[in-house]
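With one protein chain withheld, the remaining protein chains of the complex are depicted in position.
Up next is subunit A:
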Amino acid sequence: MSWTGKFLRIDLTTGTVKTEDLNRDWARQYLGQRGLATKYFAEEVDPKVDALSPANKMIFTTGPLTGTAASTGGRYSVVTKGPLTNCIACSNSGGFFGNELKNAGWDMIIVEGKSPKPVYLSIENETVEIRDAAEYWGKTVWETENGLKAKHQDPMLRVATIGAAGEKGALYACIVNDLHRAAGRSGVGAVMGSKNLKAIAVRGTRGVTVKDPERFIAATIEHKKVLADNAVTGQGLPKYGTQVLMNVINEIGAMPTRNFKEVQFEGAHKISAEAMHEPRPTDGKTNLATNGACFGCTIACGRISRMDPGHFSIASRPQYKEPSGGVEYEAAWALGSDCGVDDLEACTFANFMCNEHGIDPISFGSTLAAAMELYEMGVITSAETGGIELKFGSAEALVKMAELTGKGEGFGLELGMGSKRLTAKYGHPELSMSVKGQEFPAYDPRGIQGMGLTYATSNRGACHLRSYTVASEVLGIPFKSDPLATEGKAGLVKAFQDATAAFDASGVCIFTTFAWSLENLAPQLDAACEGEWTPEYLLEVGERIWTLERQFNLAAGMTAADDTLPKRLMKDAAKTGPAKGLTSGLDKMLPEYYQLRGWTTDGIPTAETLKRLHLA
């Protein structure tokens, strides 16, 4: 019923496969996906473990709504200890892999140990095998997915795989499924590589059932309509994708540019959603070929792009003439604005590279931006870069470095370390725009103050998907708050963090929250899952998940000193736009945030708080 009630435990060291029954009590307390996997992970893994050692585990997990007709119900998450941050990592992906895993009859896969040689996991319903992957090691994501489909003679096979970046330990390597959907952040692909696990190939035909079918289908239809009627999820995202934000965020002066030296980018419109819709002068076609949905998604924000066949970059990669996953807002920003590049085709090319080789475009673009700043300062020279001029605005440098980082070659090996380690190596750690080692996404905390607190307190390092206060501060959802004010943001961030954790645990996409609150999610869960699921209880589940993640990080060695932002954002005021003269007011928001969470002034949950959340 909604949960299959069964999961797989794969020990790669011994090559054994076991099935276990799901702990139903934990499912009631943590719901699924991000929540349930974090509970299992925290129970089983020493927080001080080396992220790339065999003692680290990784959990591929679905939510109770994954594989149902709930809109966007196709998500899965990967929970592990992240090599980029040494914190709990939870990376969430759409596409069709999550649904297939659930349809094969499994809520989760717990992967342990390390295989002595490259292997992949083959799952066909209850038939589960660890198979030799020698022929795929060193291959790209695209070659591996297509190769496995051919080998299994099954075009319906769903594959989650790493590329060379994950094999070679690029610390922000991701896991890609369906060619261009990724568990993108925190380096979960590097953990997979460290275990010699190349891919997981799944085919499932068992089906997913729910507690009360008639009530459930009525609830999903009702709430699909809510998404369709909403301006963001019904119109903005389908037409423009997340890229709808590029011009908006630039105008309000929160577009991090040239490694956060500036907050507005003069070339933003050239890499925006609107530009993706403009016919190109060269071939008369638009960059955007179509929008595409993940499993069950009635929003369909995904961008499928077709590159300009005459663009300089494409000569070396003829396969990029075929359409594939185009830039989302975060990628367009990281590869574009943050590196000062205003060439949409070059950004699309670099995005294809990230997908094909399995690297996170946010961390890659941000690390390249830091390297570009060091290059312009004369700290990094062309001797290190193999003769390539790493200047802000260079589309050539972007394209070349995406390839080197994806393949783990030359200066790409250094970029693959992430900005924290790269800038430290060259003696300028202050130039890493990261929290807990993970690079920022595309919102400058000087222009959107709530995002500063969001980044500083995120359990997986800087991240926009843990409390997207942009919804309130920019888009007015569920109410409009002033992006330049710090008052009230502590409460806003906490509320968003807890609600988001519940959404992540359910199996639906966070983008539904532009239209849905827990009031919309709860009736769908209540009809699908055993137990009683109310908005109030879901909020408690979310807070419990958040606090458990925090406890893991504290035990891993993190302290309140890690809840901070780079000096640049606290000392250097924004130079232009509405935020001109402002720095991040993190110091004003953080103490109130700790207090609201029921944590000490050192950011440690009190005994009372733990008891209230049934964590002690």
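As a working rule, a residue touches a chain if its C-beta (ideal position, glycine included) is under 8 Å from a C-beta of that chain, and two chains touch if they have at least 3 such contacts; residues count from 1.
One rule holds in what follows: contacts and distances are computed from a predicted model.
A.B. asks: Leaving aside the chains on screen, match the unshown one to its UniProt name from "Acetolactate synthase small subunit", "Kinase inhibitor", "Ger(X)C family spore germination protein" or "Iron-sulfur cluster-binding protein".
C.D. replies: The UniProt record for the chain left out of view names it "Iron-sulfur cluster-binding protein".
A.B. asks: Which of these touches the unseen chain: A:294, A:525, A:574 or A:613?
C.D. replies: Reading the full complex, the residue touching the unseen chain is A:294.
A.B. asks: Touching the hidden chain in the complete assembly: which of A:206, A:280, A:317 or A:612 does that?
C.D. replies: The missing chain is touched by A:206.
A.B. asks: Looking beyond the chains shown, say which of A:42, A:55, A:228 or A:570 touches the absent one.
C.D. replies: Residue touching the absent chain, from the options given: A:228.
A.B. asks: Looking at the full complex, which residue from A:139, A:306 or A:436 touches the chain that isn't shown here?
C.D. replies: A:306
A.B. asks: Hey, which subunit A residues sit against the chain that's not shown?
C.D. replies: 67-69, 71, 96, 99, 103, 156, 179, 204-210, 213, 217, 224, 228, 238, 289-298, 300, 302, 304, 306, 322-324
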